[in-house]
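Just one protein chain is left out here, and the rest sit where they should.
Up next is chain A:
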Amino acid sequence: MSVEVIEAANSNASTIQYVTVVIADQLFGLPIEQVHDVFMPDRMTRVPLSPAEVAGVLNLRGRIVTAIDMRRRLNLPPREEGASAMAVGIEFKGESYGLIIDTVGEVLNLPVAEREPNPTNLDPRWGSVSKGVHRLEGRLMVILDVSRLLETLTATIAA
């Protein structure tokens, strides 16, 4: 099922399920349909000459997965030395990617109606990959737009 179809289906439903992840203490949400798996990035191979956002490539059950360093992608300071990391496996245009994040949280079921547009003063680097914000109790969750996230990355490289 393509992303568009999923979204269409989602928008009809009153709620969307999000997998929440934490990157540098900020809570993000990814639509659950887009998340294929969650894994520990292990034995990553660095790719010289690649864009800074590409953390490397790794073998995930026989598939070669391109790992994206989300902290770099979102202009955040690098992870502390020795801090553990997790990865969220997604598929985009027939290729496998792994988004390197800090930790994975619970799965939330959130009503579509409560989604708010991005605040106008949001960092443009974030704004371009965010589809809106959910006000949760005590904290805010930024919805990550996976296709935009990867598309802009490939586009900047192609340019």
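Rule of thumb we're sticking to: a contact is a pair of C-beta atoms (placed from the backbone, for glycine too) under 8 Å apart; a residue touches a chain by one contact, two chains touch by 3 or more; residues count from 1.
As a convention for this text, contacts and distances are computed from a predicted model.
Between the names "Putative tricarboxylic transport membrane protein", "Chemotaxis protein CheA", "Electron transfer flavoprotein subunit alpha" or "Sugar ABC transporter permease", the one given in UniProt for the chain missing from this structure view is "Chemotaxis protein CheA".
Taking the complete complex into account, residues 43, 45-51, 54, 56-59, 62, 64, 66, 93, 95-97, 150, 153-154, 157-158 of chain A touch the chain not shown.
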